[in-house]
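Supplied in structure tokens, the structure appears directly below.
A single protein chain has been omitted; all remaining protein chains appear in their positions.
Labels for the chains are A and B, by order of writing; each one numbers its residues from 1.
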Amino acid sequence: MRFAQAITLVFALILLMQFFLEVPAIETAGGHLTSWNIVIAAFAMGLAAFNLIRIHLKRVQLKRGNWISSAILLIVLVVQTFVGLYFGDNSAQYKVFFDGIISPLGATMYAMLAFWIASAAFRAFKARTLDATILLCVGIIVMLGNAPIGEIIWSQFPALRSWLMTVPAMAAVRALYIGAAIGGIAVGVRVLLGIERGHLGGGE
Amino acid sequence: MLEKIQKMDQRIIYLVLLIALSFPMFRPLGLPVSIGQTSQDLYDFIDQLDPGSVVVLSIDYSPGAAAQIHPQTIAITKHLLSKKIKIVYMGLVQYASQFTTDAIAKAGDYNPVYGQDYVDLGFKPGEEATVSAMSKDIHATFVTDSDGTAIAELPMMADIKTASDIDLVIAFDSGGTRHWYVGQMQALYGTPVGCALNSVNVTNTMPYYDAGQVIGLLNGLRGAAEYEALIGDPGEATINLDSISSGHLVIILFILFGNIAYFGLRNSNKRKEA
Partner (left out) sequence: MGSITTWMAAIGTLGLLSFAWKDNKFYSICEHIYVASGAAHALVLGVKNIKANAIIPLAEGKLLAIIPIVLGLMFYARFIPGQMRWTRYPIAATVGIGFGQSLPRLASTNFVSQIRATFKVWSFNSVLVIVGIICVILFFYFSASKRGQRFLQYPSRFGRIIMMMAFGALFGNTVMGRLSLMIGRLSFLFRDWLGIVG
């Protein structure tokens, strides 16, 4: 645990010093660290696939639950990985997986949110208090300012929307930015000093 | 009656929404689009760039946000190619290359030459560290382009080595990559940053825009339609904007009906209790 904490502290300090000092050795070390991070992140990208294989292989072996879907998952995962590694991710063969599965299904997963937001608009968005009423009124003005039909209803909707975005909404978000920056710096200092160790708590 | 409305099957709500969104596809409304200041600012900045300038397009969206951001990518690509500006495509999200290929294919008849007019460096993991690393040395960070060709072999990249060689970066962002470009490129190297965003991210980018850290931004499908209008080439976004109008009206009606049913029922219950 202590060695891991030391890694966090040393790596962070090198990069912090690089920001304040112009020392060639520190700049070189900082350059190495940022490029190492790319490789470490690249390794992490395979974790999901390995985890999925482990879980779904067990499910298929035991024929437990929805094991047919698990078997299909394993087949797609293995075939697509083989095609991607053998032909390359820019190949025509791989394009079938991207255009036929990843792109449309990913888009549809998020598109379903339109249903849930419509349902929420009907069931949950009630002007019960002054705060809720303000939120709803501003929301409706922004919606009408965004949609071309709003301009036909009242030509000033886009201007009103623009004012809401650049004055009150911007003020609130800026205040949150300032607060979050202070919070982020505080957490960073805690991590560097070893007070915050949650990220290292993965041991047995 | 009010109780029935309140307890309505949610599938009816879905169906009404689907009809509202589909109707303008069969009967286009052709409503005019006015140009917002944030879109105009981004367009003006690109328009004043000289031919041969270098613009980095960071394709940082997933398929889940493509319906909003991909039309923006196509419209901005058309504008850049028409002005003979060199484009470096890259991405901090793993779908960058596929969207880049599609955007170039849909950009029209400019026939850009790979390696001279544009390059595709593809996806690079590492998030903020990647932006920091490429600001110092693009060649060492990417090593190869998306197809595995060494960057040194691409003629266009000979003079593009650090953030100082870039005239503009546009983050096509559905997550949080704009924060890294503002922090690592704009703040440290003065490289101008523009944003092409999904609508959810627009509100929390306004402080950057107001502070001049972001030179302009596009707001989702509407932003894409505005940019299409600015370059005088209406496309997918302009067509789909009619459905935004009908969809918004339906959502507003849902909110109104929901509130009428709720308050009506609450008042009648109070009267009964009295």
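Basically, a contact is a pair of C-beta atoms (placed from the backbone, for glycine too) under 8 Å apart; a residue touches a chain by one contact, two chains touch by 3 or more.
Predicted model, so just to flag it, every value in this text is computed and none were measured.
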item: Touching residue (missing chain; options A:V23, A:M112 or A:I153); value: A:M112
item: Identified contact with the non-displayed chain, of B:D137, B:D165 or B:E236; value: B:E236
item: For subunit A, the residues touching the chain missing from this view; value: 1, 3-5, 7-16, 18-19, 30, 32-50, 52, 54, 66, 68-70, 72-78, 80-81, 84-85, 89, 94-115, 117, 121, 130-132, 134-143, 145-147, 161, 163-182, 184-185, 188, 191-192, 199-200, 202-204
item: Residue ranges of subunit B at the interface with the undisplayed chain; value: 11, 14, 17-18, 21-22, 25-26, 64-68, 94-95, 122-125, 127-129, 132, 141-144, 148, 179-180, 182-184, 186-187, 198-200, 202-204, 207-208, 210-213, 219-222, 236, 239-240, 243-244, 247-248, 251
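Here is the rule we go by: only the chains that are shown with their structure count from here on.
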item: Inter-centroid spacing, subunit B versus subunit A (mean Cα positions, whole Å); value: 16
item: Residue ranges of subunit A in contact with subunit B within the complex; value: 31, 33-35, 37-38, 40-42, 44-45, 88-90, 95, 98, 102-107, 109-111, 114-115, 117-119, 121-127, 136, 140, 143-144, 146-152, 158, 162, 165-166, 169-170, 173-174, 176-177
item: Residue ranges of subunit B touching subunit A (in the complex, touch as defined); value: 6, 8, 10, 13-14, 16-17, 21, 29, 31-34, 36-37, 62-67, 94-95, 97-98, 101, 124-127, 129-130, 132-133, 136-137, 140-141, 146-148, 199, 202-204, 206-207, 210, 219, 222, 241-242, 244-252, 254-255, 257-259, 262
